[in-house]
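Submitted below is the structure of interest, expressed as structure tokens.
Showing just some of the chains, left in place.
We just call them A and B in the order they show up, numbering each chain from 1.
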């Protein structure tokens, strides 16, 4: 089945965080593809991956990057698909550099930015599911179930607290 | 025609910025609705507006807020629709407070965050169009035209520069 989401990251060191995205897309049964390509070190390859994903029918692109994190913005300038950017901690500046490099896009080319690090990687998957659910109503049901499970998990943990 | 996008903001002082969103949605011929409601001062009313928008068939919610900007996150916790958050400058801290309050959502409830202020308000509209284009291919054409116009504007300005 053709991938609906392309997960792309600048370096294999980003993989442990971006796998959180893959895991949640898997739970939603959304087919995805993962790629490693750098906006700066392999710019041509990056564009080829984007174009291939588009032609295979991708609906959303999720790009994780650290430092001067240009990958999500560069991709967004070459596609009309929604691009979700995940800022990663890859320098001493705690991911603030990546956050500002991704979210402060100038008018015309948006990047849908989520939180720094693992929380953002997870939320990128959920946001992608919310977007794809616009045309695939099955996903709305799964999103609703996912939210119920989260709610039950909070209640379960809260229950343990009260028994202490 | 039913609104496809709800633009909501916490205060009427946010209107001059959020009108940039409305203007661009208008250019894309995407029907929208604007509302003022505060996450903190009118929490019940906020939820009613969200529910009404959902039942009228909204596909995306765009929420602008300043300071401890909870509006986008609070809305996201009550809907399964994609929520786009626009951080606004409403305090002495230059919008950094709003940016962090919107983008740093904990795992489970994403907000698609764009840049602080007018640049973000414009990009929120384009991002909404990209999302709605998933099921409405006409929009892909309009997004493509919009991008061409932007490109031509840059070239026109560049042309003036060379004539100086």
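Everything below uses one rule, namely that contacts are C-beta pairs under 8 Å (C-beta built on N, C-alpha and C of every residue); 3 or more make two chains touch, one makes a residue touch a chain.
All values derive from a computational prediction rather than experimental measurement.
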Subunit number of the complete homomer, 2 shown here: 8
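Simple rule for what comes next: only the chains that are shown with their structure count from here on.
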Inter-centroid spacing, subunit B versus subunit A (mean Cα positions, whole Å): 19
Subunit B partner contacts - residues on subunit A that touch it in the complex: 59, 80-82, 84, 99, 103-116, 118-119, 122-124, 126-127, 130-135, 140, 143-144, 147, 150
